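Heads up, one of the protein chains got dropped from this complex, but the rest are sitting where they should.
For reference, chains read A, B, C, D and E in written order, and residue numbers begin at 1 within each chain.
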Amino acid sequence: MAEPAKSPPAPPAKSTPKKFLYVNRRAPYGTIYALESLEVVLIGAAFDQHVALAFIDDGVFQLTKGQDTKSLGVKNFSPTFRALGDYGVTKFYVEKESMQERGLTLDDLQAVTYEDENDGFKEKPSIQVVSRSEMGAIMQQQDVLLNF
Amino acid sequence: MAEPAKSPPAPPAKSTPKKFLYVNRRAPYGTIYALESLEVVLIGAAFDQHVALAFIDDGVFQLTKGQDTKSLGVKNFSPTFRALGDYGVTKFYVEKESMQERGLTLDDLQAVTYEDENDGFKEKPSIQVVSRSEMGAIMQQQDVLLNF
Amino acid sequence: MKISILVNEGPYTHQASDSAYQFAKAALEKGHEVFRVFFYNDGVNNGTRLTVPPQDDRNIQKNWSELAEKHKLDLVVCIAAAQRRGILDEGEAKRHGKGEGSANIAPGFRISGLGQLIEMGIESDRLVVFGD
Amino acid sequence: MKISILVNEGPYTHQASDSAYQFAKAALEKGHEVFRVFFYNDGVNNGTRLTVPPQDDRNIQKNWSELAEKHKLDLVVCIAAAQRRGILDEGEAKRHGKGEGSANIAPGFRISGLGQLIEMGIESDRLVVFGD
Amino acid sequence: MLHTVNKSPFQTNSLASCLKHAQKGDAILLLEDGVYGALKGTIASGDIWSKRVELRFYVMSADVAARGLQKSQLIEGLNMIDAGGFVDLVVAHKTSQAWL
Partner (left out) sequence: MLHTVNKSPFQTNSLASCLKHAQKGDAILLLEDGVYGALKGTIASGDIWSKRVELRFYVMSADVAARGLQKSQLIEGLNMIDAGGFVDLVVAHKTSQAWL
């Protein structure tokens, strides 16, 4: 799992798509990072790369359902997550331990789905709950990690 | 110790000095808050109010001795604390528990002193190590608390 | 009651400025006097007239400017913090040779010294701090 | 090796921009190519020509501009983040009616879209992120 | 005395430090990301639960709604307030302190 200390692999050729992982560790609204990260995801979806989102620590709060920002006077961007499937962004890794520590279950999160074009456009869940050690392994498999 | 919930005292008359407490909870250099807080203390010293500084949590790191910012290329502002005595700022409350949690003793902090004009200009220490519960009580006795 | 407000963070990135604005508006609606709003640290970035937020988002600078106009609010941007971060009024822009038209301070804001922060602590019955 | 850098915070308030600058300089000294430096979130505030830091302090914007000139660095400021925070080039200033001379982008910086960030992730061997 | 906490207790030590320094009878206002401190059944909720009699807790309702937190998820007995309630709290206490 560990990278060799002194012999980095050659970079992939230009035509090979890279694996991008957007790591979300912050709650929404208290700071703008969650929103501006999502803006990158939307733009990045046009680039034909492998894209996945990780939600760990307070990042899991980004996916709660029932967000209502009217009284706050700011834009509710949580519906945008549900639109990502149409852009081919279908991998939302959500860390189990982070949810548990915060008293959350899958029921507290909004449903995010996509239509699988390789399986008769069946509707499938984008959210995959993974353990912390699985999350650590997922991070190792990436080419580009984006943190905001 | 607690403030009455519904009967605030009348504000002091303009001529009565107020008690200002600058509460420092952040480490130096990683962010600018420690430096910009100190700039307020320097300006505020000219206003003939009662001024004290509190150092709790990572704020205790502001007072470490031997700070050397040459390689970092930023200004070392720690000597400024030693100059505050000349401006009549002589109360540095440093929290004992915050030091202990961070493995610090009084020996790790720079000496900050002032000349007591009411006691033959004898040199006295500005730093007073106080317990957390004493710090909580000190906060209650203030008129203005400044947090950055 | 005479209330003053300290804002330590810039617009959009942290919620501090939004919270401070909602607080100021509510205080005024309740008939309190807002003696001064002081913008320090990155808070000075609330006072730039050059922001162009997305159409579907709030305009934080404009909110402050309009509240100031309506209630004759005193919005003070710290000069030292503003210089570090590139917020200048006409006098400052000229003094530092930044060229005609480059002053970027927004309407209703003025640039002044840290003494204004101390003064508002002395003069006000209450001081509330918003930051990161 | 081809290295790119993402800077998420503005100058002075957080150390992120200093760290990124020291890193970029060291990478160049070691003979690596710095493919691009992308400024996002409050990072866009590094690109204002209006800063006037104290005489005894470093000038972070100038450091970046000089490094860019010396090494033909590509310093890109995100347009959406810049609009929210009031960093404009001449085209943007005109388009939004901000008046003659109000463009505040610093020499060596250019404003462009988020696609430039994705592109640098694709094109570079390494991407390093600095922020708060 | 009024304390304001605007940070998530899972991310920073602001709430923990605030609760260690607050004195009996003080009011604590959770706002912005600080409202996550009001969640029950979390690794942080014990702190507030154990202090709920000694201190008075207030939570900014607009921040709770924005974050999609339901009443059933919150510790019982906390006072939900709006910006006007925040102003009243400030008026009712001689000093306030922000645990940034």
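The definition used in the following text is that contacts are C-beta pairs under 8 Å (C-beta built on N, C-alpha and C of every residue); 3 or more make two chains touch, one makes a residue touch a chain.
All values reported here derive from a predicted model rather than from experimental measurement.
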Omitted chain - touching chains that are shown: A, B, D, E
Selected residue (touches chain absent from view) among B:24, B:78 or B:140: B:78
Identified contact with the non-displayed chain, of D:37, D:105 or D:129: D:129
Contacts of chain A with the absent chain, listed as residue ranges: 1-3, 5-6, 8-9, 23, 25, 56-57, 132, 135-137, 139-140, 142-145, 147-148
Hidden partner interface residues of chain D, rising order: 1, 3, 8, 15-16, 19, 22-23, 25-27, 29-30, 32, 126-132
In chain E, positions touching the absent partner: 10-13
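Assume only the chains that are shown with their structure count from here on.
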Pair of chains joined by the greatest number of C-beta pairs in contact: C-D
Taking each chain's C-alpha mean as its centre, the one farthest from chain A: B
Most distant chain from chain E by Cα centroid: D
Rounded Å distance, chain B centre to chain D centre (Cα mean): 36
Intercentroid distance (Cα basis), chain B paired with chain A, Å: 43
For chain A, residues that touch 2 or more chains besides their own: 29-32, 72, 74
Junction residues of chain C - those touching two or more other chains: 8, 12-13, 15, 22, 41, 57, 80, 127, 129, 131-132
Chains grouped in pairs wherever the two touch, ordered by label: A-C, A-D, A-E, B-C, B-D, B-E, C-D, C-E
